[in-house]
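Supplied in C-alpha cells, the structure appears directly below.
As you look at this complex, bear in mind that one protein chain is not there, while each of the others sits in place.
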Amino acid sequence: MLKFIVFRLAASLFVICGSSVLVFCILYWLPGDAVLSRLALGTASPERIAEIRHGLGLDAPFYQQFGVYFGRMFRGDFGESLVSAEPVLPKIMEHVPATLALALTSTAISAGLGVLLGVWSAFHRGGAVDAAVRIVGLFGVSMPAFWSGIMLILLFSVRLGWLPPMGSDGVRTLILPSLTLGIVGTGLILRMVRSSVLDTIREPFIVTLRAKGLSERAVMYRHALRNALIPAVTMLGMLVGEMMAGAVVVETVFARQGIGRVLADAIAGKDLPVVQGVVVFSAGLYVLVNLLVDLSYMLIDPRIRRTGIGRGT
Amino acid sequence: MTLLKRNRNPMTAFALVSLLLFAGCSASAGSSAESGSASASAEPGRSAASQAPISGGDLTYGLATSPDSLDPHVSGLDVASRVFRSIYDSLVFLTEDNQIKPWLASEWSVSPDGKRYTFKLRQDVKFHDGTPFNAEAVKKNFDRIVDPSTEASIALSYLTQYESSEVVDPYTVRFNLKKPSAAFLRNLSQPSLAIVSPTAAEKYGKQLGQHPVGTGPFRFVKWEENSEIKLERNPDYNWAPDAFDNQGKPYLDTVTFKIIPEEATRIGSLQSGQVLAIETVPAQNVAALKNDSRFTIASHDALGLPFALFINERQAPWNDLKARQALQLGIDVDAIVKTLYFGVYKRAWSPLAPGTFGYDPALENGIQSDKEKAKRLLDELGWKPGKDGIREKDGKKLTIRYVESIPNKDKKQDIAAIVQQQLKEIGVAVELHFTKDVSQVVLMDHAYELFGGGTAGLDPSALTTFYHTHGLTGWPSLSGFDDPKLDELLERGETELDDAKRLEIYQEAQHYIVDHAVTIPIYVSPSISAVSKKVENLKYDALGYLLLHDTTVRN
Partner (left out) sequence: MRQETALTRWIGRERIARGRKPSAARRGGTQRLLLYGAAAVVIYFLACAIVPQWLAPFPPMEMRMDRSLLPPGPSHWFGTDYYGRDLYSVVVYGSRQSLLVGIASVLAGGLSGALLGAVSGYAGGLVDAVIMRAVDVLMTVPGLLLALAVAAALGPGRWNIVLAVAVASVPGYARVMRGQILSVKVRPYVRASASIGASPSRVFWTHVLPNSLSPLYVMSTLGIGASILAGSGLSFLGLGDWNASPDWGAILSQGRGYMTVAWWISAFPGFAITAFVLSVNLYGDWLRDFLDPKKNARGK
C-alpha cells in the first residue's frame, strides 16, 4: 500500500512535468505574442516591442527559453506574469480558495444527488420514477452551463430575489454556481450508477449469493452496490477535470473569482508563466484526486486490493 | 456664438483662442442623458438647493471587463479609466460641454509660438501617501510617461509633440513642445495623463498599476482580481474643479467596482440590487430598463473616431477606388445599425464622431447603400459572377478576409456576419476571421481586407493615428491608403492653432476620406449605463467617464 502510494506520487511528478512541457510547447508554437496582445493597437513601435520582448527573453531560441523557464521552475520560481508583472504564485493563490469552494460543493452535489438518484432510478427500473429521474438527469447533462446558469440567475435572483447572482464571498454566492456546475455532474453520475447497479445485480456472483440464501440487505450492500460504485468513482475523479474546464464558464457567468478565468485570460494573452502556474496547480489537484480514486477502488473492491493495482501501476 | 461669456480666466491670447475653440463645439457635443439623477449635468448648484446631500454609503458599480492596470500612464483600456478617474486628478478639467477649467493647475499661459505651456499649480494638494503635490511631482510624471521602460501606451500617444518639462519654481511647471499642438491642453484633461504620486511610482515601479496612489477624491483600498476594486473617501480632498457642487471630500464612504463580464448577470445584478449602477448595457435591454421605474439610463456618445471598417488597399483590386466604392455601396450600414442596436447606437457618416471639433454634418445622409450600382462598379472592373454567384476574374475569386477580435464586444462580430451576407449579394465572398491576436494578424501579417476600428478622443487629431501613413508609431497604416495629400492635411490640422482654418482642414480631410472610400463608418459608440434611482448626481465628463464628487446614495 505504502509502496503503491510512493510509486504513484513519483508518477504524479512525471505527469505534472509532462503536462507543463506540453503546455510550454503549445504556447510557444501558438501564433500571437504576449507583448503585442497586451498593448493597445499601434501604441508602441515595432522597435520598442522588440526591445520589450528582448527584455522578457521572448526573442531567444526555443531551447534557451525552455531551459531558462524550467530551470527556474525546478527551483520553485514560477516567474512573473508577462502582462501585469505580478509574481505568478500569489496571483494564483488569490483565486484558489474560490475555485476549491466551487469545485468541492459542486462535486458533493454531483456525487450525493447522482448516487442517490441513480440507485433510486435503478430500483424502479422501467417505471415512471425511473423515466422521470432519467429525463430530469438528462436535462442537466444536455444544457450548456452558461445557459442553465443564466436561467438560474433570472429565476432565483431577478424574479424571486432569493440569491445573489454574482460575487465570490460568502456561502450565498456559492449556491447558484455550484448548482449550475453540479447539475452536469449529477446527470453523469446518475446514469453511471444506474447502469452499473443494473449490471451488477445480474452478475453471476450476485445470483449465486442470492441462491445461497444470503439476505437481500447483505447482497446489496456488501456486494452489489460496492461493485456498482467503481465506474461512478472513476467518473468522480474525472469530474474534477470537467469541473476545472466547466469552471471557466461558470466563473464568467457568475462573475466569480477563480483560476478558470485566470487561465482563460492568460491563454488569450499568451501569458506563459501564468498558464503554467495554473496548469501545474490543476494537474497537481487532478493527480491527487485520482490517486484517491484509485485508493478508493481498493476500499470498495477487495479483489482489486488482492491482485493489487499497485503492482500494475 | 456665445463666446464672450466665458472670458473670465486671466489667460494669454492663445490659451483664450483654444478655449474658445473647445467652447465652439459644445453645442453639438454628443450626449443624450435621459431624465433623472443620472443626468450628466455639470452645472453647479443643480440639486444643492433642494436638499442637503446625504453623506456616507457605498456605491456599487458593475463593470463589463476587468481593468488591466490602474496605472493611468500604462493602461490602454477604457474600463481602467472609468475606475482610476476617481483615484487621480488631472492638471486641467474638461467639462461635459467641452470647456477647459482649472483643476490641479490653477492657471496657465501659452507662449505666442504655441510651443511653451506654463502652469501654475495649486499649493494645497497632497497625494494619498502624503507626498506633496508640486512642480517636481508633475515633471516626474511626464518624465515617467516618456521613459520607454514605463511602457506607456495611450498616454504617450497624447504627447506626440511633447519635448520636455521644467520646474520653474516649486509650484510652476513649464512644458516645451516640438511643434505647436492644438490638442495638447485639452489632452491634459485625459485620465491617461493624470498625475500619480512620484513616491509611489518609484516604490512600486511597474507594480504601480496594482497599488495606485494619486490625489483624487477616492483612494485605493484593494483589488481582488476578476472580482472587485474598492476605493474609499479621501478625507483630505479639497480641490475639486468648480464644475462640481462639492469641492471638498466626497459624500460617499466607499466605491466598489464589481467586475461582471456576462451581460445577463450584470443586468440581473442591477435588477436584484447587488449593484447600484452598471456600464455597457446592451442595446436590446435599454428599452426594458428605461421602462422600469427603478432605473435611469444614461447614454454618452464618444467623441473621437467612430467605429469604421478599414479597407486594406495593399491587395488588388482594393487599391482601385471603384472596388472600394462597391463595398461602400454594397454594405447597408443603416440596416446593420438598426438591426443590431435598435436605434440606441447612432449611425456614423464621417470618420469623425459628431460633437468632436471639426465634425462635418454635411456628410450625413451622403452615401446611401445601392447594391445595383455596387454590382455595376465590379462589372466594370472585370469581376464577373461565377457559377456560385461569387465574382471571378482571371480564375481568381473575389474574396475578402474580415478580421475582428474575440470576444464579441459591442456585437462587432455580428456586424461582420451581416456584412458577410450583404456582400454575398453583390458577389463578394467574405471569410470571417475572429481572433484574439488582432495586432498580430493586422499589424504584422496584414492578413485582412476589412478590419474595424475606432477610438475615443477629444480632438480631431485622433484622425492622425488611424489615417496618416505613419500614424501607428512605426507600423504600416491600417488602410494602406498612404496618400500624401491626406497626410499633409492631417499634419497641418495638428499644428494649426487658428480654429477657423483648423475646422476647414479637418472638414476637407473628412470629405477626402469618404470620397476615396478609405473606410466605411458604421456607428458612433456610446457608453450606456443604467443607474438605480437611489443614486443621485452621478456625473460624467466629456469622454463619458464617471465623476463621483457630488454623488450620493439613498437607502
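A few notes on this one:
Letters A and B mark the chains in the order given here, with residues in each chain numbered from 1 onward.
Here is the rule we go by: a contact is a pair of C-beta atoms (placed from the backbone, for glycine too) under 8 Å apart; a residue touches a chain by one contact, two chains touch by 3 or more.
Everything quoted here is computed from the prediction, not taken from an experiment.
Touch with the chain omitted from the figure is made, among A:G76, A:G126 or A:G213, by A:G126.
Of the listed positions A:V141, A:L163 or A:L295, the one in contact with the omitted chain in the full complex is A:V141. Take chain A: the residues that touch the chain left off the picture are 11, 14-16, 18-19, 22-23, 26-27, 29-31, 119-120, 123-127, 131, 134-135, 138-139, 141-147, 150-151, 154, 187-188, 191-192, 195-196, 199, 201-205, 216-217, 219-221, 227, 230-231, 234-235, 237-238, 241, 244-246, 248-249, 263-264, 267, 275, 278-279, 282-283, 286-287, 290, 297, 301, 303-304, 306-307, 309, 311-313. For chain B, the residues in touch with the chain missing from this view are 263-264, 267, 282, 284-285, 288, 335, 338-340, 406-408, 413-414, 416-418, 420-421, 431-434, 436.
Definition applied: only the chains that are shown with their structure count from here on.
In whole angstrom, the spacing between the mean C-alpha positions of chain A and chain B is 41. Across the complex, chain A is touched by residues 68-69, 76-77, 148, 151, 153-154, 156-157, 206-207, 209-210, 224-227, 258-262, 264-266, 268-269, 271-274, 406, 435-440, 442-444, 453, 465, 471-475 of chain B. Interface residues of chain A facing chain B in the complex, by the touch rule stated above, are 31-33, 36-48, 51-52, 83-86, 91, 94-95, 146, 150, 153-154, 157-158, 161, 164-168, 251-258, 261-262, 268.
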